[in-house]
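Here the complex is missing a single protein chain, while all its other protein chains stay put.
Letters A, B, C and D name the chains as they come in the text, with residue numbers starting at 1 for each one.
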Amino acid sequence: MWNLIKPRQSSLRFWQLAVLVLLFAVWHGISRNPQGAFFFGEPLAVLVRIWQWFTVGNGSLEVSLGETTLFTLNFPAEIYPHLLVTLTETVLAFGVGTLLGLGFGLWLALSPMASAILDPYIKAANSMPRVILAPIFAVWFGLGIWSKVALAVTLVFFIVFFNVYQGVKEVSPVILANARMLGANRSQLLRQVYLPSATSWVFSSLHTSVGLAFVGAVVGEYLGSARGVGYLILQAEGSFDINTVFAGILVLTVFALALDTIVGVVEKRLMKWQPKSGETEKL
Amino acid sequence: MWNLIKPRQSSLRFWQLAVLVLLFAVWHGISRNPQGAFFFGEPLAVLVRIWQWFTVGNGSLEVSLGETTLFTLNFPAEIYPHLLVTLTETVLAFGVGTLLGLGFGLWLALSPMASAILDPYIKAANSMPRVILAPIFAVWFGLGIWSKVALAVTLVFFIVFFNVYQGVKEVSPVILANARMLGANRSQLLRQVYLPSATSWVFSSLHTSVGLAFVGAVVGEYLGSARGVGYLILQAEGSFDINTVFAGILVLTVFALALDTIVGVVEKRLMKWQPKSGETEKL
Amino acid sequence: QTLEKPKVSIAVGGKNLFYYLPLTVAEQLGYFKDEGLQVEISDFAGGSKALQALVGGSADVVSGAFEHTIDMQVKGQNITAFVLQGRAPQIVLGVSTKNLPNYKSLQDLKGKKIGVTAPGSSTNMLASFVLAKAGIKPGDVSYIGVGTSAGALSAVRSGQIDAIANLDPAITMLQQKNDIKVIVDTRTMKDTLDVFGGPMPAATLYASGAFIKKNPNTTQALTNAMVKALKWIQTAGPDDIVKVVPESYMLGDRALYTAAFLKVKEAYSPDGKIPDEGAQTALKALQAYDPKIAGKTIDLTRTYTNDFVRKANDKQR
Amino acid sequence: MQRTGTVSQEAAQQPGQQAAHAALSLDNITCTFVSRENRAQRYTAMADTTLNIAPGEFVSVVGPTGCGKSTLLNVGAGLLQPSSGTVRVFGEELTGLNRRAGYMFQAECLLPWRSALQNVVAGLQFRGMPEGEANRLGEEWLARVGLKGFGDRYPHQLSGGMRKRVALAQTLVLDPDIILMDEPFSALDIQTRQLMENEVLDLWSAKKKAVLFITHDLDEAIAMSDRVVVLSAGPGTHPIGEFVIDLPRPRDVAEIRAHPRFVELHAQIWDVLREEVLKGYQQTKQRA
Partner (left out) sequence: MQRTGTVSQEAAQQPGQQAAHAALSLDNITCTFVSRENRAQRYTAMADTTLNIAPGEFVSVVGPTGCGKSTLLNVGAGLLQPSSGTVRVFGEELTGLNRRAGYMFQAECLLPWRSALQNVVAGLQFRGMPEGEANRLGEEWLARVGLKGFGDRYPHQLSGGMRKRVALAQTLVLDPDIILMDEPFSALDIQTRQLMENEVLDLWSAKKKAVLFITHDLDEAIAMSDRVVVLSAGPGTHPIGEFVIDLPRPRDVAEIRAHPRFVELHAQIWDVLREEVLKGYQQTKQRA
């Protein structure tokens, strides 16, 4: 019996769906109890909310540079401008944070003195509660998307940084020596040896930071903003509308998974040199 | 000239100190401007505040289990009970988060089907803004330290998890095959092959998560608590006492560095098998 | 009259609180647009964050508590309130019926846990103020920050706190389920006068002195819109409010919302004027509560101006 | 090739009879590697290979480089699933790992986080042997492979040949019923090599294990084995010759080389092998 339904490659989607259904069932169960519904909302109401977001009303977004409005986007439903803002913030934060983390990680991993000197300061910065920085970012970057991007970058940066740093240190000494003997200069070593060797480290950190980029953007919006999914969540929380809060979380989650899938595809392409087990064909 | 003062091992501490002094100087410079002082406080006032925390007044902490008070600790100055609470939360969160991350990471890395099924859910959980969970944790774990621990665990867990997961997948296939041929069973493979091979991955994530454990604990306190350094910071923010806010951050940072140093010492001991360059003695 | 700055960014900490209802009304009824203003209202996690946005220069105007203007003068920031939204703080102190079913007097709160929105906030201030009058020192109770939303409700219901100082709608929700017994209710003028010994200005619109000086017409336009909204509220019934306020504020429970509205209606300023003795009251309250302000001399005339409100009222009539 | 033909035909009859009692029996094994990205990209390393090793038999496999010898051993160890065909261990069909075999890999395979001694005793520990006894045995084996005193070095502190010898000790200390060895002595100097060869022969003759031994050194193969199997060049490798080595036992690997029968066998096998290597080399030189 178990063998028949045992998870395998072909029934993977089925099982994933089963878990999803199970989660919704448990959630629904919890929400039958009013106390539970108060904290977790009701799945059906949440889904209705999402449906409304994507179908009802209309939204508009002014894209402006400094004081001048460049153009105004009009959308067929309420959620789009908010979603667009949050996604923009997230993607920017993810990109900027990753690049900074990569750059700093490589630099410090390759210059032992700089790393020894700056080490405590980087660790100190990492242990700083970012929420406190939000007002400061608002001063520096304004109330628009850039202050949220900055907050999310502070989350993404450190994760990528620490992994790149360690990844570079883990390069096999023999392979490194070989590349050096083959005449690679510093920048070639960087691009042809350190980076490829650290790719799995980098991607591990990217999987973590996709999520945290969303968290950073949403928390940034949550701490103060005029639009974005975090703003919607904040509004809903203030009026005890827990269903909308969870609707916001659910929508974000879907997009986080989408972004993660993209990262996964890139990873797969870059890592195709790695040995995998079971490479024989079964006849 | 440069050669004389160029950073080297012997002058490391000097250079670190120089950076510290520089940071304080810049900070002091910013604080001359009232606008700057409003956001960053004044370094001297911050140091005075810290001094007062550790010398003036007295504090007490009731340690209780459930409803019964076990004993009351008395301290010679104001900060100690708060610091003790925050440190306890951080260390607990760090420990629990690390263990959970290790456990889950190992489990999922070793059971490909479970990982394939649960993968999207874990990534979804990682992209959930934790701040929104704070009230729920408060219900489940009360307003004491445990709700803060829970919040910090949600940060630490994912970082450790993703790195352990990737670290285990990176184990050299030949070494793994060798261990299996030598007769290692599952749990032996785990302890003798996967874990040692993933140590550098684990430690990389631990360095990141030491900081985030502090962040989680402080943010948890910030969202609702009766003591702890986060409470002090929040209280100071409410009355626009930015010096106290930074005093709190500074104190936390020092302790984060201390905890990180401990992690570093353990790491060095466990990683002594790794090849290092320059192993010849220069006469 | 041309506006110096038609685009105005307003910061507010908790937009959907009843505390800031006039702002929402003005926005929803299009009063700002009528004045030729293009306002963007950014919502913040708390009043102090909104204030920080103002000081940092990213927001022009804040919809926030009057006390901030006094606080900021101590910090060397020149901030002026120019229109009043609420004349009573709307804060309610209640005790948990679960933990303290036999509550008699304030003395019973000694050694208890009191939930406030955030330590150091105005809810904390009110609680300290009330308790101090009953001879209970701040050290005799512990204050726990529980926020204004779900956390606050659950803290009371699960018995983690013994008393709560909070705002609507949380308070009305607790009252409806009989979770708390109200002991001080500053939604009413009577209790406000009782507690503070005078009228207590609550929510205002404030901006930096420099902004007001530089943009008098813009400030006037903002004031006009707000005064119009205040007048509208005076005459509005529950049905009108329900129509105006965004659906999402209704918490899926219109009855609750209208009930809460009727309770706080009295607290809204009828004309937006900041009474002079009100400023005195606020200063006294702060001095009693915050040692850092106690010793300082404060020039109250710089913390508020009624010039704009006067003009707005003239115009309305 | 006729002469070889007869030899291999003669050998070809044996498997059928032997398969039932064989310690390790590979029956009609085919191994096709496919690229995961591009399923069309495939390479058949081994085709229709049948090979039986009786208990107590010492079989050497020789063949041109890259023909598929390591693949054969991986299949025998249960590390690689053949595309078709079955593997039997003492009569039982193999699913999963071959628990009765010890495998000394061609590539570096020491656990880098364990010192030399800890590496040698790893298998003993996995089997739950008490620490003291395991260490005693480990030290003994370290001495046997000439590494006494190097027990506390980590692998990266050892030379290439030393690492190989640690791996040898690691495999042999477990005393497995089937020993699979992939070029165990290629990194050693001739003298050390002969010492090691004798060590392995001593162990084998004392306990009569089944040994499957891969080497590029024909001398070594003949000197040590009961039977030498020659594999064809890839792709589609399969045995093209089996030679029974009827030299007297016990042998000393250095002395036996002078034996007239040794020289004769050497010439016979060499003939088959040489052609095959040249063919393989030509093939790869000309391939697309």
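Here, contacts are C-beta pairs under 8 Å (C-beta built on N, C-alpha and C of every residue); 3 or more make two chains touch, one makes a residue touch a chain.
Quick caveat: nothing in here was measured; it's all calculated off a predicted structure.
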Residue in contact with the excluded chain [from D:L24, D:A47 or D:L188]: D:L188
From A:L92, A:L143 or A:V193, residue that would touch the chain that is not displayed: A:V193
Touching residue (missing chain; options D:A23, D:V62, D:V89 or D:V253): D:V62
Contact footprint on subunit A, counting only the chain that is left out: 174-175, 177-185, 188, 192-193, 196-197, 199, 273-275
Interface with the unshown chain - residue positions in subunit D: 33, 62-70, 106-108, 143, 146-150, 157-162, 165, 183, 186-193, 195, 216-218, 273-274, 277-278, 280-281, 284-288
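Assume only the chains that are shown with their structure count from here on.
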By number of C-beta contact pairs, the top two chains: A-B
Interchain centroid distance [CA atoms averaged], subunit A/subunit D, Å: 50
Distance between the centres, which are taken as Cα means, of subunit D and subunit B, whole angstrom: 51
Euclidean distance of C-alpha centroids - subunit A vs subunit B, Å: 20
Per-residue multi-chain contacts in subunit B, two or more chains: 39, 135, 139, 222, 237, 275
Multi-chain contact sites of subunit C, meaning residues that touch two or more partners: 52, 56, 149-150, 154
